[in-house]
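Only a portion of the chains appears, each positioned as in the full assembly.
Labels run A and B following the written order; every chain starts at residue 1.
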Amino acid sequence: MENRFLKSPTSPIEIVAGMTCSELLEGLEGCSFQGRQLARAAKIWTEALDRDIRVWLGLAGAMVPAGMRKLVVALMKHGMIDILVSTGANLYHDYVETVGFPHYIGSPHVDDRELREAKIDRIYDTFADERVFIEQDHLIGAWAVETLEERPYTTREFLKLLGEEAARHSKGEEGILSTAAALDIPVFCPAIGDSSIGIALAETERKVLFDLIGDVEETARLAAEKASMVIYVGGGTPKNFIQQTEVTNIVRNRNVRGHEYAIQLVVAAPQWGGLSGCTFEEAVSWGKIAEDSQNATVLCDATIALPVVAAAVMTRREGKKRHGM
Amino acid sequence: MENRFLKSPTSPIEIVAGMTCSELLEGLEGCSFQGRQLARAAKIWTEALDRDIRVWLGLAGAMVPAGMRKLVVALMKHGMIDILVSTGANLYHDYVETVGFPHYIGSPHVDDRELREAKIDRIYDTFADERVFIEQDHLIGAWAVETLEERPYTTREFLKLLGEEAARHSKGEEGILSTAAALDIPVFCPAIGDSSIGIALAETERKVLFDLIGDVEETARLAAEKASMVIYVGGGTPKNFIQQTEVTNIVRNRNVRGHEYAIQLVVAAPQWGGLSGCTFEEAVSWGKIAEDSQNATVLCDATIALPVVAAAVMTRREGKKRHGM
């Protein structure tokens, strides 16, 4: 029964006690559906780290309130990502956690009017203290007025300073912004006004100006400089902003070939037509990704997919150095 | 069998030939699941238009490439919306369609490498001519350099000028930006750099500066001024940006009560924890929406939900004037 379509039998996963996340994903390589995609995502990320490339992480959703702050910190410290593009919300919540104010275990089955009364803000099953947010908004606003020069800042410049400020106020907590600042990992936030950082700055007597277009230029140049892997945790502006680096380079007639390694952990389906759920195949038509890229799309909540994949890649990379580092 | 839970029997919908969208939604009011929500959305929107309120539309997704440009134009011309917050992509594609370049019927079942070769950009099942985009990027960039003053612009200011520019180049096509400019409807774009508008401006010799924080201030002030209805077509930055107007006002100790009428046509589920899928109940905890708001969430692709609801509301409003207009 020789048949060109029947080359590799699937290999049912075997579950054993004490199994590591890395072993689990090895087992899922021979399985199907999203489990196989998850396994491929870890494989691609691991392989990419052996190449002389830059790894871009796009971080959407409410990943920091969801408990993913230290994971992202670990990705930076282990050399698993090189550039971060994030929503403002993730960075604001990172700042607040870093300076000492945690989120709280909550529930979606609650009377939100009681939460309003108690000044508790809900993020699905997670609670936060609104008074903390208001206080931090004031402090961030005051810090910006006192310390920023009278000139436009790219979000990358601004967020480095904010990361240093977070480090100054931290009592031992490591944060995404503070770690990125310490390691000189660039952090971009294309919709920075659309977050509590924007709210904080809208209060100030002196208006902070962002050089948004400067971010567009800088990211495009970074993408043109060196081969790249992209990791999209959710869609939104981080995914689009990283994708558009290559479009910008095409418009400028720069010689680019698109991102060469790509994984995405998303919940949006391509059938909705939105950017958040679009496939890497679609990205090929725009030149956003290389025609022969290694890529995997995992349709799964990132609070599940990201920890499993990160644990597997970290395990497989243990003791290895990144190219040229 | 008197029972406090069994007050209103459902009423199975009756389908008849020649049925209007408005009649269909009346029929769905007595049904269940998302059909009932769709019917409620139309009812709430219709009722809100009798009140002296402002209607905010948040427009995410790729609604213009999906054929929703004229629908949004009609919403503005019929006084069904008063303020627009959009992704840059929708506004860029609106500009391009308005100046004469359509999108094309395509397919998701296609070899994207062939599209790349032919310089066709794919948006799920829709195609566009990349050469048109590149040319328009150059033209928008050149126009900006020639005409803009040496000062930061809020996106609302910039988009009004871009709408007027679109009108100048249009050969009869009505667009969202050009109509908004003509009717003096404010249009905001919180992530304007994260779109082909950003790409267009990144090429220019003189850098355009956006006063993002000015947008935050202005939208918060607009929200504090007058009662409001919000309509979220998709989530993303438009939904968050409109929601955060009330949070900004809370941080500033302004006396606000949250948006009073609210509908959303979304595909993101609340279980993912992201802002795009969050419920109006969750929004109550933040003060983003009034505790006693009229609201409906429809879990449905907006290319289905929006036309049905808009047609029903337009039918029910026929001949009526808006409050104070």
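The definition used in the following text is that a contact is a pair of C-beta atoms (placed from the backbone, for glycine too) under 8 Å apart; a residue touches a chain by one contact, two chains touch by 3 or more.
Predicted model only: the values in this text are computed from it and were never measured.
Taking the whole complex of the structure file rather than the 2 chains in place, the copy count of the single sequence reaches 4.
Just so we're on the same page, only the chains that are shown with their structure count from here on.
A straight line joining the Cα centres of chain A and chain B is 26 Å long. On the side of chain B, the complex with chain A involves touching residues 60-62, 65-66, 89, 108, 112-113, 115-116, 120-126, 130, 133-134, 137-138, 152, 190-196, 198-203, 207-217, 220, 234, 236-237, 240-241, 244, 247-248, 250-252, 267-276, 278, 281-287, 291, 301, 303.
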